[in-house]
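In this view, the complex is presented without one of its protein chains, the others remaining in place.
We just call them A and B in the order they show up, numbering each chain from 1.
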Amino acid sequence: MTLKTILIASVAVAALAVPAVAQDMRIATEGAYPPFNFVDANGELGGFDVDIANALCAQAELECEIVAQDWDGIIPGLLSERYDVIIASMTMTPERAEVVAFTDKYAQVPQHFVMSDALADEVEATSGEGVEQLMEALEGKVIGLVAATAAEPYVRDTFGETVTYRGYQKMDDALQDLIAGRIDAYADGAIPIQEALLSTDAGEGFRFGGDALSDPAYFGTGNGIALRQEDTELLETFNAALAQIIADGTYAEINDQYFTFNVYGQ
Amino acid sequence: MDYQAIIDAIPKLVDGLWVTLTLTSVTVVLGLLFAIPLAIARVAGPVWLNAPIFAYTFFFRGTPLLVQLYLIYYGSGQFREALEAINMWWFFREPWNCAILAFTLSTTAYVTEIIRGSILAVPTGQREAAKAYGMTSFMRMRLVTIPQAFSYAIPTYTNEVVFQLQATALVSLITLSDITGVATVVANRTYDHYELYLTAAVFYLVLVYGLLFILKHVERYLTRHMRTIE
Partner (left out) sequence: MLHGYGPLLLQGLAMTIGVSLASFLVAFVLGLVGAWAKIRGGRIARTIAEVYTVVIRGVPELVLILLIFYGTPTLVQSLVRDLGPESLSRFRLEFDPFSAGVLTLGLIYGAFATEVFRGAIQSIPKGQVEAGQAYGMRGWTLARLVVFPQMLRFAISGLGNVWLVMIKATALISVIQLNELMRAADVAAANTREPFTFYLAASFLYLGITALSLVVIKTVEIRAFRGNEARG
């Protein structure tokens, strides 16, 4: 290979790697939160969020591409314009609402602690009310949290120094460690925990412990679609499309593929 | 840039700094302790000893540290019952122990090869001279080959220590709060990712070049007999 060929080849590859100016709408989802979003054995994204995203794009006549993004980088990625929309069962927390704009609610997922039956029994045996029961029974225990979830700041602020924290990249890693006994309890959306752990063989001996976590200052008002705050027109487009797919039954059709109940909530 | 976010995060990052430093120093010391006998066995040992050591260093030098770390941490979870049966689970249960194990295995593999290379670099004449003096093979190794091999190994070894320091950044991926882990936790809360990773980078820069400065002086001290008089 001569010097010239090497140079030309390198420049060609470098040119390929230089990013182009974007055209289509890009939508991010996590791909690790079944049945809302997951990656199947073919490496393809699927799930409730993905179907809803496609339905919304069809309704609003947008060309959409759905991309996977790990949870802890999902808001930074939106803000740095890596994509325009997040449809990933994101809880509309007040903290997040400071940096992104949310559409109307499109689903509601209660947040819960999952733990061994034995520990759940202990929680129920305590004398307190609501989260006090959890705090009493979990004192000195190891709690797993996925970075940047709605449950993370809530648990850190509420439980303070009474427990030990382990921060994970995604739910599956945390559940893996719950099964292995490295952590005693894990807090996240109840439906994904049900889907990924409790409904499987590995979920035997585990259940939800204590009441649902419901402080509106941390858990907001359901799950929404997140956009950049300056994209007000796009926000209206998505709200209109959402109202439309709920009204024409598309939403219910998708809902029934994944849930035996209405995930939209009250 | 949000300077306040950086200032607020510094005390937490300092906590992470201790985790980084402890992990680095423990694994660097363990790695050196294990690597010396392994390297000697690799050069002077019989085939049945030589071959498995080669396989070990080849595996750990040829695969990404991240895969090794996950293999040991998440992989051991798959065998919890078997590990409990042999009373080893208490060790693998803690991410800290898994990190120490993975990093020690990895750095030992690299240092073994570094020392092996330096032993081979010692001129044959040196060993022949020692033989002529009637030294046993153990004495030759201890008094002639090893001390010289060490001075050859120092520059490469210094690099390995710096790599090891940087490699500890991976523990944030198995739930430990080192510098990188702390930066991630704080950034997730405040959305100042750029500011925090930049601050973390500055922490590492200071650590790496501080360490290099110290190691340079150690090297000069250890090789003072080799300096030419000017």
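Side notes on the structure shown:
In the analysis below, a residue touches a chain if its C-beta (ideal position, glycine included) is under 8 Å from a C-beta of that chain, and two chains touch if they have at least 3 such contacts.
The model shown is predicted, which means the values in this text are computed figures rather than measured ones.
Of the chains displayed, those contacted by the omitted chain across the entire assembly are A, B.
Note that of B:Leu33, B:Leu49, B:Ala201 or B:Ile214, the residue touching the chain absent from this view is B:Ala201. When the omitted chain is restored, the residue from A:Arg96, A:His112, A:Lys170 or A:Arg207 that touches it is A:Lys170. Among the residues A:Ala68, A:Val99, A:Ala212 or A:Ile246, only A:Ala68 touches the chain that is left out of the figure. Residues of chain A in contact with the chain left out of this view: 3, 6-7, 9-11, 13-14, 16-22, 32, 39, 41-43, 67-70, 73, 76-77, 79-82, 169-170, 172-173, 176, 179, 202. What chain B contributes to its contact with the hidden chain is residues 58-59, 61-68, 70-71, 74-79, 166-170, 172-173, 180, 183, 193-194, 197-198, 200-201, 204-205, 208-209.
Rule of thumb we're sticking to: only the chains that are shown with their structure count from here on.
Inter-chain centre distance (chain A to chain B, centres taken as mean C-alpha positions): 37 Å. Listing the residues of chain A that touch chain B in their complex gives 72-73, 75-76, 79, 95, 99, 144, 147-148, 152-153, 166-169, 173, 176-177, 179-182.
Within the complex formed with chain A, the chain B residues making contact are 74, 76-77, 80, 89, 93-95, 173, 175, 177, 181, 184-185, 187-189, 191, 193.
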